[in-house]
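Working notes, beginning with the structure itself.
Just one protein chain is left out here, and the rest sit where they should.
Think of it as A and B in the order they're written, each chain with its own count starting at 1.
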Amino acid sequence: MQERVLFGAAYYHEYQPHDRLELDLDLMAEARFSVIRVGESVWSTWEPENGRFDLDWLQPVLDGAHARGIAVLLGTPTYAVPPWLVRLYPEIAGERKTGQRIPWGARQEVDFTHPGFRFHAERVIRKIVARYVDHPAVIGFQVDNEPGNELLHNHGVFQRFVDRLRQTYGDVDKLNDEWGLVYWSHRLSDWADLWTPDGNFQPQYDVAWRQFQADQTTEFIAWQADIVREYARPEQYVTTCIAYDRPAVADDDLVRRLDVTAGNAYYAMQDGLLQPQIQPTQQNWTTTGTWAFYLSADRMYSSKQAPFLVTETNAQSIGFPWNNRPAYDGQWRQAAWALVSRGAKMIEYWHWHTLHFGAETYWGGVLPHSGQPGRTYKEIALLGAELETAGALVADLIPDHDVTMLYDLPSKWLMQKYPPLAHEDGSPDDRSYHGLFDPFYRGAFDAGLQVRILHTSQFSDDDHPVLVVPGLYLADDDLLDRLVAYAAGGGHLVVGPRTGYADHEGRARTATMPARLAAAAGIKYDEYSNLSTDVPVLGLGDDAAATRWIDGLQVDGADVLANYHHPHFGRWPAITTRAHGEGRITYVGTVPNGPLAAALFRWIKPNGNDLPASVTVTSATAADGRRLRFVHNWSWDSVSVDLPSPLHDVLADAAVDDKLDLGPWDVRILVEPAQ
Amino acid sequence: MQERVLFGAAYYHEYQPHDRLELDLDLMAEARFSVIRVGESVWSTWEPENGRFDLDWLQPVLDGAHARGIAVLLGTPTYAVPPWLVRLYPEIAGERKTGQRIPWGARQEVDFTHPGFRFHAERVIRKIVARYVDHPAVIGFQVDNEPGNELLHNHGVFQRFVDRLRQTYGDVDKLNDEWGLVYWSHRLSDWADLWTPDGNFQPQYDVAWRQFQADQTTEFIAWQADIVREYARPEQYVTTCIAYDRPAVADDDLVRRLDVTAGNAYYAMQDGLLQPQIQPTQQNWTTTGTWAFYLSADRMYSSKQAPFLVTETNAQSIGFPWNNRPAYDGQWRQAAWALVSRGAKMIEYWHWHTLHFGAETYWGGVLPHSGQPGRTYKEIALLGAELETAGALVADLIPDHDVTMLYDLPSKWLMQKYPPLAHEDGSPDDRSYHGLFDPFYRGAFDAGLQVRILHTSQFSDDDHPVLVVPGLYLADDDLLDRLVAYAAGGGHLVVGPRTGYADHEGRARTATMPARLAAAAGIKYDEYSNLSTDVPVLGLGDDAAATRWIDGLQVDGADVLANYHHPHFGRWPAITTRAHGEGRITYVGTVPNGPLAAALFRWIKPNGNDLPASVTVTSATAADGRRLRFVHNWSWDSVSVDLPSPLHDVLADAAVDDKLDLGPWDVRILVEPAQ
Partner (left out) sequence: MQERVLFGAAYYHEYQPHDRLELDLDLMAEARFSVIRVGESVWSTWEPENGRFDLDWLQPVLDGAHARGIAVLLGTPTYAVPPWLVRLYPEIAGERKTGQRIPWGARQEVDFTHPGFRFHAERVIRKIVARYVDHPAVIGFQVDNEPGNELLHNHGVFQRFVDRLRQTYGDVDKLNDEWGLVYWSHRLSDWADLWTPDGNFQPQYDVAWRQFQADQTTEFIAWQADIVREYARPEQYVTTCIAYDRPAVADDDLVRRLDVTAGNAYYAMQDGLLQPQIQPTQQNWTTTGTWAFYLSADRMYSSKQAPFLVTETNAQSIGFPWNNRPAYDGQWRQAAWALVSRGAKMIEYWHWHTLHFGAETYWGGVLPHSGQPGRTYKEIALLGAELETAGALVADLIPDHDVTMLYDLPSKWLMQKYPPLAHEDGSPDDRSYHGLFDPFYRGAFDAGLQVRILHTSQFSDDDHPVLVVPGLYLADDDLLDRLVAYAAGGGHLVVGPRTGYADHEGRARTATMPARLAAAAGIKYDEYSNLSTDVPVLGLGDDAAATRWIDGLQVDGADVLANYHHPHFGRWPAITTRAHGEGRITYVGTVPNGPLAAALFRWIKPNGNDLPASVTVTSATAADGRRLRFVHNWSWDSVSVDLPSPLHDVLADAAVDDKLDLGPWDVRILVEPAQ
């Protein structure tokens, strides 16, 4: 059990234009930092030329940290290869299309599967780890950083892809059959006939290709982790920092090879955290909207179904040079406590000081360019004190969940190339998977419910009273059957559009849709339609509407919960429900708008909450079994919240009887009184 | 004379995941199918490896069809080359820019002019045709499919382009003069100096290049047709399927080498067929708007000035995975009868069953993925019965026309690179030719008039009381003089912007504009202006406005029909007219908005119709000379239409005296009582 939430920042003293190590570390200590991350970006400093190593420069940083009780997460530098290595072996450059090398100049531009890279990476990893593994400050290792940034099209990668297909399918006739290569004259006569991914238009190929790419990343990180473990003490953990939006990373597979999940939680500050959020927003490597920020936290928990480390989150302001938006007062506290409430046991800002040179000059750190503490530092130091106050109580929380959602990376990947949803202008929405998934997550959030996210690879039906499954396009027979069995066993299965439509090869199923679910759900459909304009929905909530997609549901035993108001679509129900065995299956035939989604979840799980619109309440169980509540006010307006029963304010160390007052952008941490 | 309109679908039993040939054919027969198209996409099935042929697999399909009285259109598979061929000869890959090969993986990606391709194509064509030509089900052949998809930049193609220029112009000095290569130092000293098309900025080059590209397509299709004709029986026709929006196809030239026109008619269903249409829409390989759908039908008629085959049109829903929009009830009937009314003698859906794998998994067929007949099948079967009922009466119609429009592919091509019109945001509109042409077509349509479209290559002045010519930018002296002669001979010539501006080489003319037309039209201009915002027009119709372009017309003998309301443009008239010889020339100096265009055509040809806004009436003459009316109601609201004289309802086999009631999305086919 951790003594407290680890709190700190990435610290790159080697990037400081002047030596200010002692000053920096003193400021960190004052802000109650307990951890720093170091060393992961500077291979060319560790090894200035091929085979010449310079390993000692980090010693003062580790010594100074240790002297102040600050622990260290030490990185291997393989994500940023030195220029001399590319000069020696230009063939290690990654290729975004066959034969088109990524020019060197940023980072993560190499084919990390290439043995020329691996040889040099292994050598420098062993040097660094051996040098520092015994330093008492080092509590763990991060191998590489934010892996899976590219879909590598290099010759060797492609040839190994062909090898895998050969091993999987045996001969080309089998592949021809399974992939339907009769189509458009794609039947192979020999493995050498396989086309490169640049020109591919076959979904079946894409399914295999994307899984293969993610597997490359997993294998690479596991290879590094195994090297590090040859040196590490048992209590030193090995992890990597996951950027969840990278195209070639399967976080569930990846963390199986690591000791703990670590990831980024970047988010739009300022009005990006307003609740309720009004404007529709695009998500990418940063989230916009309070609900989306919680979703990113819940995805981190989902990787290993366990508490996690936040290796990077917004310090002053994170983004491109044209997108500086430092938080309003209070938002840093709010964000950190939100992460903690969802299972974060480390909060590490990226990064300590704003860089003076390089591509990320405007990725704002805890300290501004002047190096003098400003508002950001003060706000973060205040939070540091709070975390210290809260101590072990909040350091290893299991977040509550009211509903569970099934998340499927292969479906997401396939929909990037073959999206079922369009943008408003009619162009394809390559984030269609989230276009299907997020409205359900947000609906639960808006209904005051908490969500546990499960990867399909983690699905079992224990302890999930409600299971929501939108957009699960790729699914084998067994998975679909287990969903039905889950409902039969007493669960409430909520199915959204596209679920069960294709099999594991991405082939549209030949069964009545939704395949293998139809009978139990008491509905079927044989057509569906995209929508350009929303269609009103009657029967559930006010201002409810269908957006983007409608399945043409025909009722065959289900009850109808809501209908479309439309001369054509009105023939079909929008939402149906049917008891099945001990449980129930609810089918949602559209992408619900905000009011419809919230109304749906209020129907699924009424919680009786009557909170101000700007307030969220989440809850968790501490390692010692105590129950915690986190109450946030995401707005400029002060609010007052009625409490159903007296609680104890953890930070104020004071009882709160029946009414909780929150200021603008405020958060309160409450614990149930000991019984 | 055909017994009935051919009715059916493309049928790819080889794509079915399971053998269901008999079931499929039975369902077709129930839906009154009389034709299927087969075999054109699977070269790798016909010839699994180089020189090894497998020709028998299609036999059961043909036998089964024949047994049910279903005829077969057999395709040659050359548009989809097998992977082994590209592996053997990578140089046959097409190039979109010099030296940049299209990666294999879709279809139509080869340089079809390359002898390496031709050798193999000829071999497989001969094998297939010889194998099946004598099958009694085969009524015709489709060679290749939707040709002209790429502008090929391959070395051999470019060298032959240089050869053609040399043959055309004789020496480089002549070319230097004709193309104005003094400009920007482009004078050639030798043929080897000619630059490749990638870098070209000269319109004169582009005129020749685009014509050359279209000629490659014509030559290729004619070459195939001639091979097939070595085998075919006289009654078996040879055609190809034209996708009219392809960049390298001249449909008028192409069909001269074929027995019959065949083409695609894809269109936006659902609200895309609302009449009147409200929102502006972009046209591409699908049309949006009822008027645009009729335009695509009239373009098919125009290819050969004769009835035509619709080889592909929407089954359930045709488009990208993010654009599924199955029709409202009734729309399939409406669309098919509209095509028939404009001269279609075959309606063939694309395609029978929705594919379970491959790029077109969401190009929805008559049957959904489940293979079980749904709403689409039922609607189409209803239509099949109607076509059977109507029989020979509607099988070979000559559509009426009130006005004729001149259509010019070279002008369209040139405007793709040098567009005279901009989008609203100021960016170039590469569909400018249609930006000039379509408002006139739509104006006639909205005024209740029917349009015959003539290619410039087909123009003669017989039987065209009104001839509308917008956007005829490229025109040689003779053509312009013939336009004037047409008016002098009694026709009403309506000229729109850009007509007559350049000569056949794309050189702006040195004459007073509109060149060679000015005197007869009684106007001239020496300047013109694009418009960012519409300018009101007074004098013709309500809510009339000028859009996008204004010619600065100076009156020199013409009468003014309409004026601009603007402090600057108000000095010039918007529309003028002048008697010329036995006829008249009307000059329209702008791109008319909807109300102005409709008012113009009501002035040109008043028809006294007073139809509900959602109703269209078209008419045609049957092969036996009887006169037909097709009355459509393109809306959700039922309407009642007054008839000037009693007619006979073909499908109900009942008299209609003076009032015709139509339901939502309804169509009625009426025939004049025998005299």
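By our rule, contacts are C-beta pairs under 8 Å (C-beta built on N, C-alpha and C of every residue); 3 or more make two chains touch, one makes a residue touch a chain.
Values in this document were obtained by computation on a predicted structure and should not be read as measured data.
Note that of B:185, B:460 or B:645, the residue touching the chain absent from this view is B:185. Touch with the chain omitted from the figure is made, among A:34, A:376 or A:577, by A:376.
In the complete complex, the hidden chain is touched by one of A:6, A:58, A:81 or A:656, namely A:81.
Summary of contacts with the chain left out: across B:199, B:391 or B:673, the touching residue is B:199. In the full complex, chain B touches the omitted chain through residues 97-98, 179-190, 192-196, 198-204, 418-422, 426, 428-429, 432, 501, 505-513, 526-530, 532, 552, 567-568.
Where chain A meets the missing chain, the touching residues are 14-15, 17-18, 41-45, 48-50, 77, 80-84, 86-87, 102-107, 109, 270-271, 316-317, 320-326, 328-329, 354-362, 364, 368-372, 374-376, 636, 664.
We take it that only the chains that are shown with their structure count from here on.
One simple way to say how far apart two chains are is to compare their mean CA positions; for chain A and chain B this gives 48 Å.
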